[in-house]
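In this view, the complex is presented without one of its protein chains, the others remaining in place.
Per-chain numbering from 1; labels A and B assigned in written order.
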Amino acid sequence: MKFLDEFQDPRLVKGLLQEIGSLAKRRVTFMEVCGTHTMALNKFGIRAMLPNRVDIISGPGCPVCVTPMNVIDAAIEAADIENVILATFGDMMRVPGSSSSLEAEKALRSDIRVVYSAMDSLGIAEGNPDREVVLLGVGFETTAPSIACTVLGAARKGIDNFKLITANKLIPPAMKALLDAGEVKLDGFICPGHVSTIIGSEPYEFIPREYGIPCVISGFEPVDMLQSILILLRQIDEGRSGVEIQYSRSVKPDGNQIAKRFTSEVFKIVDSDWRGLGKIKASGLALSERFQEYDALKHLGIGLRESAEPPGCLCGEILRGVRSPPECGLYGLRCTPERPVGPCMVSSEGTCAAYYRYSGGARE
Amino acid sequence: MTPVDMILLAHGAGGKLTRRLIEEDILTRFENPVLRRLDDGATLTFGNLKLAYSTDSFVVDPIFFRGGDIGKLAINGTVNDIAMCGAVPMYLTTSLIIEEGFKLEDLRRILNSMRDAADEANVEVVAGDTKVVSAGSADKIFVNTSGIGIVEREVSGSNAKVGDKVIISGFIGDHGIAILSEREELDLKVPVTSDCSPLNGLVSSILDATDGIHVLRDPTRGGLATALNEIALQSNVGIRIYEEMIPIRDAVRGACEMLGLDPLYVANEGKMVTFVSPDDAPQVLEVMREHRSGSDARLIGEVIAEPRGTVLMRTRIGGERIVDMLTGEQLPRIC
Partner (left out) sequence: MAEVEIGGAMHKANIQLVPDAKIGEYVLLHAGFAIQRLDEKEALETLKLLEELYEIPR
């Protein structure tokens, strides 16, 4: 298939791996912060093909994993209301809240529907005028514009039975928080591909500028990821740091202006709670004043409660790249994809799920 | 109730949760060596006679789809389960559970399909039952079939031997994607037809040709990956498959790309995977390719000693990854 197959060419992969082998002179640790990168690394078995001295760790790139438990609890509370239809992206269904999950609540007859696109929830609202349709909006900057379009669509068509639980987050502030915490020594960032098609390269400039760490915006095919690793190694070798775009076929320096405009029209930036990372300044989105009427939690009178992590769950450290899945005492034993305890195991992009799936639950 | 106290859609997916339910709740209550084998059907001995016996229920949604309907699926599903036991399917029974209000015209359409499928597979429906439940107590119609046949050659998921070659009879993922493309809410148009068809003819032709067939399995829900994992566990062997060798149609690949699905886990209803001794593999491939149900047969892998109970895949870029068993529910009500 065009523009996929060529970026999986085994001959290019071989050439890139050879060059990586000769350019990687010392131990380096790169972090990726994108769920799709986590999956791609595992799906193609890339880590095993890299030399030992090149270590790729996974950061908080899975939006499902960083959604705090109390947001899931609030969504469950909303879904339990007689008149409400809760619309959610599929990945949120199995994430454990404090005592239940959307999947379990659906089995118990709450009207919870999986939507593939945010717009679908608007269609459900139009088709059910006497019900309240609440969309659980989880995602990063990639999803925000489509949710913004959905809210604008509701406003334009006068659909007042559509409401939103805004749980969108922003990646660059999380990257800054990780660097400031200083828990892991990083030699480079592999920046998210899809988020960057929206936000461009500028939002990452502060990383080389203030922290001296190289950044590369990478695509998702094996050739993309290996070329990106090579770009980081070259910067290190030449003693420079900057933001480079490897994924040039989809990412422009200023991103997608139209998408950014929709997002800033509907949302404002607020401080936000990240599961496992705590509160991060200016890292989340909330509905702007003009669109307050679409705020589901306010409208339904649901508050966000304090929630505690399940004991023994290391999702927080795993999300910060400080530990790897097999280091968690629950991994593979009490926490498995069939019976997940923490979000890193449930989400298809979660670090633990990807690790488990592609290395067979091994605890070595 | 907490999530661990109830049955979830994922329990019906054919993957890990289904397996757990079977091991913890079913095998513990129905203790016998035949059931414990967990093959597609039971192989039973009556003196000199060996019979295969199997049952399956069908809840596919929508009930009419490109390439078939729930009736055709029900007949072929059991015909194939019996064939996978190395047996010639002969007699089927069927049970219908129908929702009040179901159109008689639709019922007749389904019954016609069942008759046509039975004729094509050369089996007879010899007993049955019909129940009607009030509106809302069942979704349109559910069909169960059970079947019996005479064993030609004993094969079992526990018979895979190190060195065996793994052969798939054709393109994977057609049925699951065909069903998905009929689901309104997904807005997906794919020029793919369900591969729902009987495999007993193909099975007979390869059993006639050679003695070296060790395992037969049709990868239905949970897809090829799940079937191979089950065999790896049953036989306590490892299996290595080669991504480049697995036949997948472009349209199925494209649909999976769009929806974020992995074709290895998508259901098939007219394909089978066979484990053959290495000496007999070339001949089996030839015989399969001459049969209309096996014209796209491909050698996709081999059985290895370690790691046991595991399926590995050599990726197209030369890496290797583990192909795990499906956990949750990728696609509800696919068969």
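Going forward, a residue touches a chain if its C-beta (ideal position, glycine included) is under 8 Å from a C-beta of that chain, and two chains touch if they have at least 3 such contacts.
This structure is a prediction, so every number in the text was calculated from the model and none was measured.
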| item | value |
| --- | --- |
| Option touching the unshown chain, where A:Ser100, A:Thr143 or A:Ser218 are the choices | A:Thr143 |
| Omitted-chain contact residue, chosen from B:Leu188, B:Ala209, B:Met245 or B:Leu299 | B:Leu188 |
| Touching residue (missing chain; options A:Phe44, A:Phe162, A:Phe262 or A:Tyr356) | A:Phe262 |
| Which residue of A:Glu32, A:Asp120 or A:Asp273 touches the chain not shown here | A:Asp120 |
| In chain A, positions touching the absent partner | 1-3, 6-7, 9, 11-12, 14-16, 89, 116-120, 139, 142-143, 145-146, 149, 194, 197-198, 223, 227, 248-252, 256, 258-259, 262 |
| Footprint left on chain B by the chain that the document does not show | 177, 181, 187-192, 249-255, 257-258 |
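Just so it is clear, only the chains that are shown with their structure count from here on.
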| item | value |
| --- | --- |
| Cα-centroid distance, chain A relative to chain B, in whole angstrom | 35 |
| Residue ranges of chain A in contact with chain B within the complex | 1, 4, 8, 10, 13-14, 42-46, 48-49, 94, 96, 99-101, 103-104, 107-108, 116, 120, 222, 337-339, 348, 356-361 |
| Partner chain A, residues of chain B touching it in the complex | 1-4, 6-10, 16-17, 20, 185-186, 250, 253-254, 257, 259-260, 307, 310, 315-322, 324, 327-328 |
